[in-house]
Structures are given as C-alpha cells and as structure tokens.
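Input: one structure, supplied below.
Omission of a single protein chain aside, the complex is shown with its protein chains in their original locations.
Per-chain residue numbering starts at 1, and chain names A, B and C are given in the order in which the chains are listed.
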Amino acid sequence: MFRRTDEVKVLRDPVHGYIHVEYEVIWQCINAKWMQRLRRIRQLGGAHMVYHAADHSRFQHSLGVYEIVRRMVTEVQDLADSLSEREKVTVMLAGLMHDIGHGPYSHAFEAVTPVSHEEYTCEIIEQDPELRGYMEACAPGLSREVADVIRHRSANPILPQLVSAQLDADRMDYLLRDAYFTGTKYGVFDLERLLRTLRVSDGRLVVKESGVYAVEYYIMARYHMYWQVYYHPIARSYESLIAQLFVRLRDLAEAGQFPHTIPEFEPLAARRKLTLDEYFVLDEYTCSYGFQLLSRCSDPVTADLASRLRDRRLFDYAEGTPENIEKITEKLKKHGYDPKYYLAHQAVRQRPYEPYSGKRENAVWIRMHGGEIRELSAASSIVASLIKAPLLSDNRVFFPALEADHQ
Amino acid sequence: MFRRTDEVKVLRDPVHGYIHVEYEVIWQCINAKWMQRLRRIRQLGGAHMVYHAADHSRFQHSLGVYEIVRRMVTEVQDLADSLSEREKVTVMLAGLMHDIGHGPYSHAFEAVTPVSHEEYTCEIIEQDPELRGYMEACAPGLSREVADVIRHRSANPILPQLVSAQLDADRMDYLLRDAYFTGTKYGVFDLERLLRTLRVSDGRLVVKESGVYAVEYYIMARYHMYWQVYYHPIARSYESLIAQLFVRLRDLAEAGQFPHTIPEFEPLAARRKLTLDEYFVLDEYTCSYGFQLLSRCSDPVTADLASRLRDRRLFDYAEGTPENIEKITEKLKKHGYDPKYYLAHQAVRQRPYEPYSGKRENAVWIRMHGGEIRELSAASSIVASLIKAPLLSDNRVFFPALEADHQ
Amino acid sequence: MFRRTDEVKVLRDPVHGYIHVEYEVIWQCINAKWMQRLRRIRQLGGAHMVYHAADHSRFQHSLGVYEIVRRMVTEVQDLADSLSEREKVTVMLAGLMHDIGHGPYSHAFEAVTPVSHEEYTCEIIEQDPELRGYMEACAPGLSREVADVIRHRSANPILPQLVSAQLDADRMDYLLRDAYFTGTKYGVFDLERLLRTLRVSDGRLVVKESGVYAVEYYIMARYHMYWQVYYHPIARSYESLIAQLFVRLRDLAEAGQFPHTIPEFEPLAARRKLTLDEYFVLDEYTCSYGFQLLSRCSDPVTADLASRLRDRRLFDYAEGTPENIEKITEKLKKHGYDPKYYLAHQAVRQRPYEPYSGKRENAVWIRMHGGEIRELSAASSIVASLIKAPLLSDNRVFFPALEADHQ
Partner (left out) sequence: MFRRTDEVKVLRDPVHGYIHVEYEVIWQCINAKWMQRLRRIRQLGGAHMVYHAADHSRFQHSLGVYEIVRRMVTEVQDLADSLSEREKVTVMLAGLMHDIGHGPYSHAFEAVTPVSHEEYTCEIIEQDPELRGYMEACAPGLSREVADVIRHRSANPILPQLVSAQLDADRMDYLLRDAYFTGTKYGVFDLERLLRTLRVSDGRLVVKESGVYAVEYYIMARYHMYWQVYYHPIARSYESLIAQLFVRLRDLAEAGQFPHTIPEFEPLAARRKLTLDEYFVLDEYTCSYGFQLLSRCSDPVTADLASRLRDRRLFDYAEGTPENIEKITEKLKKHGYDPKYYLAHQAVRQRPYEPYSGKRENAVWIRMHGGEIRELSAASSIVASLIKAPLLSDNRVFFPALEADHQ
C-alpha cells in the first residue's frame, strides 16, 4: 500500500551521516515547494549574529527530525513491533513537516503575527494542494492524520510523543545540529545511547534505567544551549531590533504612512493573519530584501532600524533593572531617540528540566530495572536536585550605543 | 602604530575552533557593512542544492582565510621573523577581504556580469569610504597595499602567495569548510601538519620534504571536492538555470520588455557594470526575492525558469554528445520548449594538480632534506604520476524533464 | 639557562593534536626509562574490561598533562607574565611526572601496597639517578622543586594548583583522554573555553564568570565518567579479582607456601615497601605474566583466580545488602567456595562536586564580572543545587557465577 522508492534514497547530512528515504510519499513531500521554502528560513533566529557559522536552515533540521523519527520507528523494537505501517509513515511525515509553518527569524517573528506557527503548519499540511495531493493519493485521510500528530490528537497517543515532548526527535536534532553549526560543544549528547534505551510501556515512551545518564546529559545540553546560544544577549539584541522595527511599521500603518515598497510586510503591520500565499512569500530572503529597501526609507526611524539589521549594528544591552531603564530612557531622550522604538526590555528564564506538572506528556519517564516507571526526577538524583535550583533568569534592556560605539 | 584590541577578541568557529582578532583595524573591517554583506552570499553556488546542509556564507569563509593567514604569519617562524608588522596586518586584511567583491551564487553570477569579482574586490577595498577610512586612519597607504596583495603586485612577493596560490589560505579554508558543511569527508587534509612544515626559501613559500604527504592529501582533497561537490551535475544544473534565466531577461530587455518589478536585475540584463551601490544591494537575498517576484511574471518562460529556481525543480541532464544534444533539441521543440532557454550545454574539466608551467606562483615548492628546492611533481612520485593522468572532463547537457518528472 | 631543543619537537597526539616540547630537560625526562616504563601501565584499572578500546597508557596521559600545563603557562596571560622561566619548567616537569610512581592497574594495586603512589613519585623524581641527573644538570635544586609541586609544598602556591586541584591539568587530560579511548561521550568538555577563561587572582587560579558554563560541563563530565567508566561494576569486578588474588597470596605467604615462580609478587604478599628497583620491574606486563604463571599454580584457589583474571571470567555482582551477602555466602559455601577469597564487598560513592570545606585548594574559584571572587557553588546555581543532591553510592557484592554462567 505504501509505495517504496526504487532504491533507498540517501541525502548526505553532517549530523546524521545520511538521511534515508524509503517511501515515495516522503520523497514527494521533501521536494514539494512548501518544504523547499524552509531552505529560506534559518534554524536560529538571532543567534547566527553571535555564531557566524550558524547559517543552517529549517529545511535541514526538518530532514534531521524525520531521520530520527525514522530510526525510532525502525530501531526501537517496541515501536517497530507495535506501530502499523500507516502509523509509521504518518509520524515520519509529521516529523518532516512539523516546522513547515514556521515564519522567518524563528520566534522573533511569531511576536508580530497573531497566529502561531503550529496553526500554519496544520493548515499547510491539510490545505496545500501539492502536499495534500501527495498524501491523499497515497492513503486517503493521511494528511489529516499527519496534522493530528502535530495537534497532539492522534488516535495512538504515542505518535505525538515522538515528535513533540520533553524528549523528542525535534529537540534531539536541534541540539545536535545547533551545536554542530555554532561550533560549540554544549549541545552534544549521546543520541545512540538514547535511541538504544527507548522502550514503550503503558502507551508511553520510556527510557530504560541504564539510559538515565544519557538523559541527564541531554537535559544539561539543552540547558546550556539555551544560555549559550538561544538566549545569548547578542541574539536577543538582534531579535529586539526586528520587533522594534515592526512596532514602528505598525505606527506608520496606523498613521497611514506605511512604506509600500515592501508590500509583503503590510499584513504584519496591519496585525492580520496572512493567507497561505502571502505567508509562502514571506521567507527570510524576502524580509532581508525588505530591510534593504527600508534602509532607504524616508522615515528616519525605520531607515535607521532597518540598516542596523542589515549591517549588524546591534543594540547594546545592560541589566534590566528599573534604575537602569530609567537612566537609559533619560539618556535616549537627551540624544533624540524615542524610547518607544529604541528601548526594548526583555527577561528570559529557563530551568534545566521542568518538573512534572500533571500532564503525562510533560514528563520524561524512566523504566527502572525492576519494571517500575518513574518520572525522571524520581529516577535521577541529579535532576531531582536541578529542579530545586532557583529559576535562572536574564533580564536585559536593549538600546543603541550612545557615545562611542563599541562591541 | 598598529593599535591592538584591548583583549584578544575571539569568534567561535567550527572549523578552526576560534578566530582570533588582535588588531583594531581588523575588528573594524570585520564589522563594516561590506564585510557583513558577505553573510548574505553563500560560499557554494549550486552545490547547496545537492548537499542540503551547505548553507555556509562567504562571511565565515573570509574569517577562516583570515585566521589561517594569521596563523601563518604568527606560527611559521620564517614569516614571523621576516615580515614587518605592517606586512602582517596587510596580508591578514587581504585574507579577510579577498572575496569582498564576490557576487551572489559564486561563479554562476560572474557569467552574467562583465566584471570579475577580483576587480570589484579591489575597488571596494580602495574606494568604500568606511573600509578605506579604517585602513587609512590606521596607516596611510594601507588600503592600496591590501589591494595590491589581491592584484599580485605587492612589493614583497611572498604576501600574495599566502592568500592566492596553489597552496594558500583561501583553498585551505574552503576545502575544510566545504567538507564540514556538506558532511563529506573528501575535503579533509592535515592543516596542522601543513602549517608546521611551511618555510620560506628564496622569497618563496616552500614545504619541507616531511610535509609532502600532507600536500599529496591536500591535492587529492581538492580534486575530489571538485568532482563530488563543486562540479556535481545537480549543482551545475542549478547554476545553468540561473544562466538561462538571464539569457531570457536579456532578450526581454533588448525587446523592451524587461520586467521592472525587480530593478536590481536591470544592469545585468543590460550587460553593464554595476556601480558599487547597485552591487551592494545585489546579494543572494535580493536575487532570491527577485526569483520569487519573477515566478509571477507575465512572461511564461521567465516565470517558469524563476519558479524552478525557487522550488528546486531542476533541469535533468545527460551526457553532452552531439547526438544527445540533437535528440534532446528535437524533443524540446516538439514539447514547445525553446532550446535557447531550455537547453544548456557545459563541459568542465579538472586535473588533480596543474603541472608547473613557467610561472613560479603556479607551483608548489618542496624543500628536500638536503636543501634543494623542487617543484612538487619532482618531489612526489604520486603527483608525478597524477599529472600524467588524462584530463578528466565531464560534458553534460541540461534540460527540463519531459515525460514523467523524476530525480 | 634552560636550554631549548634545536627545533620545537612535536609528538602526534589524538587528544591534543600535538604535544610540543621546547626544553631539552623535558625531552630528556620523556626519554628516561622511568617515564618509558609508564608505557607498560594502563591509564584505566579495570575499566578496559568494560570498554575494549581503552588500552591507553599512563605514558600518553602524562604527555597530555604536560601539554595542558605547557599551554597554561604559555597561553594564560596571567601565568605567562607572573611565573619565572624556572617556575614554568618546574611545573611542566611536575605535570609530566606526576604519575611516574603509579603502579599497575591504577588504584587496584594501591590497595595491596603500604605506600601511596605519590610517595613513590617523589622518591623517583628525587632519587632516580637518570632523572635527577637531567634535572640537576639543568638547574641545581630543580628535582626537589619538581617533587615539591607534587607534595603541594611549592614556594609559589599556584604551581600545585595547575597539576593537582579540583580543576587541574591532570583531570582535564584524563577526562578527555578516557572519553576518547573508551568511545563514550561523557568526558567531553570544552577545554579551549576553560583555558581561555583562566586567570590568576590573589595567588589563586580562578575562572572568569564567562567560563562558568564550561566549568559546569566539566563537573558533569567528571561525574558521569565516574559512574559510567571508573565505577562501572564490571571494572570493579575485575579489580576485586586482583585484590582477592593477593588476599590469597598473603595467606599462602604466611603459611610459607608462596609460589616462587613469580618472585616479583613476593614483597606484595609480604606487605613490605618495594625498593625502587623492585618497583620498576613491577609493571602490568610483569603482573600479567605473573597471572599467566599462577594460573598453572598448584594451589587451586590461586590458579582459579589467576586464570579468571587472564581470561576475563569475571565475578558476577549483586546489590550489597546484608541479606544478599548472607544468601550468597551460604551458596558459595555450599558450592565449596571459600568466601574469604570468593566474595568481595565494596561500596563507592561520588558527588558531582565536593563543596568547599575550608581548604582553599579544594575549591574552584570564579571571578565575577564585578571582580568579586566566589567559590563555584556560589557562582553557579546548577552546582549549588548539585551539592545538595544526596550522595550517590553504589554498594555491590562480587562473587563467582554459581549456576549457569552468564554475563
């Protein structure tokens, strides 16, 4: 029923060695234009401004997630035995397309659209004629089932766990991939060991006790990647510039002065949901070109913010205390900068592991030697102590360097 | 005289570990907008269509070349002792900016402009007010000297050899970097060993005999990267699409029908040299946006070629024999495709090592244990035999898949 | 005064790339017979019975420690500036020879000799005519100063910190090296980052706040290596076999029945301190040959234990509860095994980081952005929570498989 490719197709990948494709429908979806669009969206938002080598796209991340899911349903015996072929193809497609609705600049952009990327993802999977066509031709109802994995509404509740949970193919790929492309060593953990110790118990994905060390490493890897990469103040400075530019564009739009050279930004300024056609065009290349055009805009604030983005003249930052904010606000005003557009305040926080809070899928489950299943923090004294750690947060205020420019 | 940065500044790099910056003027140039523009130009032309992870930019390659030059003038004792500080800073800047005049899509684009990227490079270095300003403020005459390294006209002839010769920092970085980002193992050679065996003799960069094996590996690495990456038929298929699109745009321009939605392409269609301002804007983001717009163009040939580029619906290929070309031409016509725009013919050729042909800088020189200096092929029996190998060439014709689309 | 080698000598090393030797006296000591003896002592005791690739010797670890110390005194600016050349050579030699007094099978053997390996180390450094000769010829008093680093009695208290502290060249090398040779990923941390953030403050080695993440990783790496490698029950099973064999040999010796085929074991059976000449001969090759001979010994217990060691027929293990011990003891007796020789009970424990307990050298010190110096657990919330974790311990009893042999 599920047509195989003539030979296994392989794509060379620096993180996984090869990506293996065995089903025709997966090959078709990879080559569909919405998947190819992800080549034009970077995996990291602002962090490529800190780590100059981190130019990798969501397209390659998507292939990586697919490959990990494929290995799970093939190599984890409990999954290989219990899932039907249809379920396997479904969850592999869900892994492949879980980010298909992502907009440019990662989460920076989500702040300026009223719709989450997950919503777009399901819409594209179920409504794009090309993708939907491939899936329905392969097995009627398939596109809905793939979207249901994303929505956490699958008939078989194990499927969403493979793609999106605290220990899932998505995180596994991005930690390894972001570590590889930034050149840091923080995201490296033992994928082989993790895959080898995955089991299914009571309809849940669990890790054998002998894999607890690998999970601890994975938890630490995630924690350190957040602070060293994703939440790096320079990354956030870049992302705050994007946000501030759109604050300005909205004000211009409301004042009827939106610069129409870049019509693709108009729905964002108008705060309305984009149609799929509009959304398709709005990749990072379009945005970058937009910043390029806006850097020559007649509105000086817009032009300044856009050329800062283009030329990486980023905002400076300081601790986001009330005193600092007040002091900087004063200074900005004195220098003629409007703080509405030139001051951004943001606090981020992160715990190594979020303790179990009632929802099963929020936990990592460990199967002890004796068979008992425990939530991770009841199986690892390291994790138990980590969740008692005070919540680490980083509170910053971003603003243009005022006197001597420095970095 | 050459102001140092307060502390050594370091940038994390997956290939070299860290990029180290010790001079203020180098830090300033890295942060200048023309250097930052290289973030928007990929290192590889069409090859990222074969190797999905190869999204790396010329910006990071430029930092890598700089770092290798920096290590050469610091760690190769003969260079550390014989070069003045001014010469060291000059050649490091030349390494950093040697690609600053590169246009989008690597060599694919050079085919459509009448000016070489080296010419733009020298122009930018000598004329951009920002870059020129930093260099002249640091040492009057410096910008000219940096450009002279690129032009192979330095007072000290060793300087250009570090940046551009058969065994230079440029090739060393791109082989390692392209191997890292494609995930192939073909470009890996022993950089540490090579650097350790570099010496200066008679004003030439030479390799000690004990480094011959490392050079042989480097030669093989380069050869295999050409065939496996740079000349991969899928990469060339993508590049041929770009070329064909511009063939069409020129014909439209001559017919007065150039689509003015993307004015940035106009000088290319008109075959005139771009001003630096025009050139600055014409990065890969702008081009990609251009293809996006052109895919909705009223001219069906333009729209088709542009949407092929955007969605990676590449041309098929076959051996470029006269019979094949004739046969395919007929078929194309029958299906209503104009071969002028839908058939591209291209042969590439490559030898592992170009034998010495009179010009000193065309050779790799080896210093034998006894002190004698020999051209590489006189020092390595492997290389001696390789240059006798028949010139390997690959002759292809590219065209749209006509019946069932396949890949 | 300190004679340099003609050229920098380099030794290829898989962990560090190259080991660099610049001083004649260091080159001489590397080639001395006591250093060469370390080629015949493995770095890991029983763990090479778990990880089949972990055959690496203390010789290569010693070179690795030396190399890290060399980089510290060269690349950490505060050390490069404040240490005299004599101090630098002294601490490099101490790094090189810190393990020169190690006996076979790592800590397993220390249990059967009344003298610590540190004591032997100082004795060898100060008394071996060859080593002492090289050092005194180079600078009178040097051998004493080198030994004083090992003894933590240096005039300059920073020197011992480089070689032996909670964050020292010894641990840094063994974590990386043991990870490389076992093939685990647990011991990997970011050496480059750590070295880059080391400073000297108040006569102490400190880490800049920006290096805290690297320290956290190092702490986790150490913790996981203990549980996954050093304390692995199969490793401890092997080590317990060695200990049990010597329990038997001592009883035989007391009964006047010591098997004299392997006279090298006699002092151990007699519980007396070995002379340096005796100690020199007693490497792992001699021991292995001894086990080979003893496997044909007329005493059946000795022969059995020795052939188990030779052929890797290791003891089984179970949790070391009083009930288990009682039950197993009964069973052993029923099968004719004397529990004195056939039952070993051992508990190990390990905490990720030992909190500061009064002695300055027991702590890792962090220099905060503001200049204040804090003990690690006051600078890292991760570490603060880890030291509150209950002490993890592993309590095992080891004994021969009784029914069906399995593993």
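Throughout what follows, contacts are C-beta pairs under 8 Å (C-beta built on N, C-alpha and C of every residue); 3 or more make two chains touch, one makes a residue touch a chain.
No experiment lies behind these values; they were computed from the predicted model shown.
Among the displayed chains, contact with the absent chain in the complete complex occurs for A, B, C. In the complete complex, the residue from C:N156, C:T286 or C:Q350 that touches the missing chain is C:T286.
Across B:Q228, B:Q244, B:S295 or B:Q346, the single residue that touches the chain missing here is B:Q228. Here the missing chain is touched by one residue of B:R153, B:K185, B:R271 or B:R296, and it is B:K185.
Of C:R3, C:R153, C:K273 or C:R312, it is C:R312 that touches the chain left out of the display. Note on the undisplayed chain: of the listed residues B:L38, B:I382 or B:V397, the one touching it is B:I382.
For subunit A, the residues touching the absent chain in the complete assembly are 10, 17-18, 192, 196. Where subunit B meets the missing chain, the touching residues are 184-186, 188-190, 213, 216-217, 220, 223-224, 227-228, 352, 381-382, 384-386, 388-390, 392.
Hidden from this view is one chain, which touches subunit C at 11-15, 17, 31, 33, 36, 39-40, 48, 51-53, 55-57, 59-60, 63, 180-184, 281, 283-286, 288-289, 292, 310-312, 407.
Rule of thumb we're sticking to: only the chains that are shown with their structure count from here on.
Counting every residue number used by either copy at the subunit A-subunit C contact, over half are found in both chains.
The rotation relating subunit B to subunit C, fitted on Cα atoms, comes to 180°, given as a multiple of 5. Of all chain pairs, the one linked by the largest number of contacting C-beta pairs is A-B. Here the spacing of subunit A and subunit B, counted between their Cα centres, is 32 Å. Centre-to-centre separation of subunit B and subunit C, using mean CA positions: 50 Å.
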